[in-house]
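What follows is a short report on a single structure.
Heads up, one of the protein chains got dropped from this complex, but the rest are sitting where they should.
Here is chain A:
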Amino acid sequence: MTTDVGLTDVRTQGPPKRRRTRAQRDRLFAYGMLTPTLAAVGLLMAYPIYIAINLSFRGGEIADLQNLGQYPLTLGNYVDVITDPKLLGDIWRSIVYTVGVVVPAFAIGLGLALLLNKTFPGKRIVRPLALLPWAVPGVAVAAAFSWMLDGSFGVINYLLRSVGLIDANVAWLANADTAMTAVIIPTVWKFYPFFTLVLVAALQAIPSDQYEAARIDGAGPWQQFRYVTWPALRAPSALAIVITGVGVFREFDFIFPLTGGGPDDATTTLAVRIYNEAFEYFTFGASAAIGVVTMVIAGALLLAAGRSVREGMN
């Protein structure tokens, strides 16, 4: 009797019930495995953002960062920051720096990827060498370029003088007109390999019979690029441009060691301003407010690029 009841139980309620618990167990497992990731992101990203936002609304002379509650809540930092005419300059310089880095880095990266997608002797050695700057620490890159761009003894001045492009030495990093170019060049050098890496991978995914078909249809090299290569590169390019772009927008490691934001604020981007407000002038509230403004701007740019990113990620 009891077994009978048990059997009907299993037949009528058992299977759906068992499936539900299996699904629940799966979900538990899925989130369990994800917990370390979420903890890392939450503890060291979400919580710091919360503190930064909290800080940006605090007035007074903030000295005790561990007990923010004692300082009055205010919008003063935002009013100061937004009405400060310097802010527009910082935003503009951040955009100039970002575009100035991403465009040449993408062009070099694409050119190299097309080259490395061909077959030629020695390619196995050429490829890691071409990608090598990616592995060099940003600070070492900054050190190398601060020497190469040196106003008196830098080799770049020497080479440019030798070929007759300039008559007298240029103090690249100390001159407000050239400083931005001087910090862009090392950043491009560090970032182009990422584009090459992504684009080489995308090129390898193009089936070679597509090129054959195009050749049979009489397509020349340009038309092959236009109708076979480029369509395959568009989505990964867009994603790589956005990832690099948002990264460069808040980049700090090149500008700070090279110029510290000078001369005369010529290389002060938002990232550098945030740092200087906090660690040179100790105006933490203003620093955090600029940081929040920066996040909002970057977020807006990200949303504007949203469609191409979604295409690239799927």
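The working rule: a contact is a pair of C-beta atoms (placed from the backbone, for glycine too) under 8 Å apart; a residue touches a chain by one contact, two chains touch by 3 or more; residues count from 1.
Methods note: contacts and distances are computed from a predicted model.
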Chain excluded from display, named as in UniProt, from "RsbT co-antagonist protein RsbRA", "Sulfurtransferase TusD", "Extracellular solute-binding protein" or "Carbohydrate ABC transporter permease": "Carbohydrate ABC transporter permease"
Chain not shown: contacting residue from A:Pro72, A:Pro85 or A:Gly122: A:Gly122
With the missing chain put back, one of A:Tyr71, A:Tyr97, A:Phe145 or A:Trp172 would touch it. Which one? A:Phe145
Those residues of chain A which, in the complete complex, touch the missing chain: 26-27, 29-34, 36-38, 40-41, 43-45, 47-52, 55, 65-66, 108, 111-112, 115, 118-123, 126-148, 152-153, 155, 158, 169, 189, 197-198, 200-202, 204-205, 232-236, 239-240, 242-243, 246-247, 249-250, 252-253, 257-258, 260, 270-272, 274-275, 278, 284, 287-288, 291-292, 294-295, 298-299, 302, 309, 312-313
